[in-house]
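Before anything else, here's the structure in question.
Removed from the display is one protein chain of the complex; every other protein chain stays in position.
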């Protein structure tokens, strides 16, 4: 592999500051629910040019991921793949919160609850095809809290 | 999905500082070992109101996750699920460190070695049911190092 520094390579001299908020997202049921726009709007309102955004999901049966924001079929394939890896039909010791609860914990571990995205030139450094998704793993509708933390200047 | 800003939404003006430490955790063998209390104690001792905590596991056969801190059965189900996804019985090219070594690497990749958790109002922004776990994937007892880094004010 070769590597090259990007022309925008920069050391940033402005004094650093931080900001944080909690987004409350209402999920209609299982699936990947995009909230890139809500995230980018809050980040833009902080008026920083460069920094680091961290997202944290405060739940153990929902999670976060970054995935393709174009082809809608990708999300369905992801949900069905997670169902195959962590099926409701398996025998779990923890089954008193419903057959979808333990699989939801497993899917949450696989996908993860924290994500960090740099901010460059006032924009999140997401690639062209990347969107930010809340992964709801329970059958029922839920209200989910995502904490955003931004440090930068 | 709808979203709403949390009332505690805030830009923090105090000058930022950082702190770091290394926790050494003794694991008795395979399983998820909680160290939320040790982490929260160190964070509290830094006297910050808001910021970002990052945990980093310095190993390739152990890892970190955030999971349910209530029902004990959840942890057993997670261990058995990881055993099914990365079984010792599979044929691995790398087998000279014992049959549990290569599965341990695979489980470490699936769960991950870094985690970031915002600090809000002097408290880690963990949800009610979230605990921080060191996942030991080897059979033998180990001494594991977790680096904590905190930036905030």
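Letters A and B mark the chains in the order given here, with residues in each chain numbered from 1 onward.
Criterion: a residue touches a chain if its C-beta (ideal position, glycine included) is under 8 Å from a C-beta of that chain, and two chains touch if they have at least 3 such contacts.
Note that the coordinates shown come from a computational prediction; the quantities given were computed from them, not determined experimentally.
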Item to check | Candidates B:43, B:66, B:82 or B:102 - the one touching the absent chain | outcome: B:102
Checklist outcome for this item: Residue list for chain B contacting the dropped chain reads 15-28, 33, 35, 38, 42, 46, 52, 54, 56, 58-60, 85-86, 90, 92-94, 96, 102, 105-106, 108-110, 112-114, 116, 134, 145, 147-149, 151
Checklist entry - Touching the missing chain, which residues of chain A? => result 1-6, 8-13, 15-16, 50-52, 65-68, 71, 73-74, 76-78, 81, 85, 110-112, 115-118, 120, 125-127, 129-130, 151-153
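The rule is short, and it goes like this: only the chains that are shown with their structure count from here on.
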Item to check | chain A-chain B separation of Cα centroids, rounded to whole Å | outcome: 17
